[in-house]
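Here the complex is missing one protein chain, while the rest keep their positions.
Showing chain A:
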Amino acid sequence: MDYVEQRVAQAASSHEATANTLLTPLNGLLLAALLYVAYAFLFRKPPPPEVPAEPPATVFRTFTPRTLLPYNGENGMPVYLAVRGKVFDVTRGRNFYGPGGPYSNFAGRDASRGLACGSFDEEMLTKDLDGPLDTLEDLGPSEMEALGGWEERFEEKYLVVGRLVAAGEEKEE
């Protein structure tokens, strides 16, 4: 009971002391809170959203069979293959065209004949990298149709990042 009486007397005395003072600690805390809320809502503008930058665009290049060869997925290079003069970036299909994939023969090479004939053999690739490109003259209409179908699928799925010309013809349009 003593304790309670003591506390009541204490409270009564402190209450008289702080009857209308502005700068008590409690008021100080509330004032600080009020000023911060006022600043945050009335005067501060929210920072604008930052979206990550777009990846830089790939530059369209003119490839020869020799310069296309390194792009077969090894050493962290992207995977490119060429179909009828158009070079496609097939890095997204790395499982198929990258190293160890079933069609990895096509990576970094001209795949037109292989796609037309539906074969992944080594004979389908141009042997001489410095010679003229494969003209596909000896293929029949059904093979050309198959090649056209493949080319359409590639156009829909993958990005054209360059064109393939024979060695020595890079400067032509």
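To be clear about the criterion, a residue touches a chain if its C-beta (ideal position, glycine included) is under 8 Å from a C-beta of that chain, and two chains touch if they have at least 3 such contacts; residues count from 1.
Definition applied: contacts and distances are computed from a predicted model.
Engineer: Unshown chain, UniProt name, "Hemoglobin subunit alpha", "AMP-dependent synthetase/ligase domain-containing protein", "Proteasome subunit beta" or "EF-hand domain-containing protein"?
Structural biologist: "AMP-dependent synthetase/ligase domain-containing protein"
Engineer: In the complete assembly, which of A:Pro49, A:Gly76 or A:Pro141 touches the absent chain?
Structural biologist: Of the candidates A:Pro49, A:Gly76 or A:Pro141, A:Pro49 is in touch with the missing chain.
Engineer: For chain A, which positions touch the chain that isn't shown here?
Structural biologist: 11, 14-15, 18-22, 24-27, 30-31, 33-34, 37-38, 41, 45, 47-51, 53-54, 56-61, 159-161
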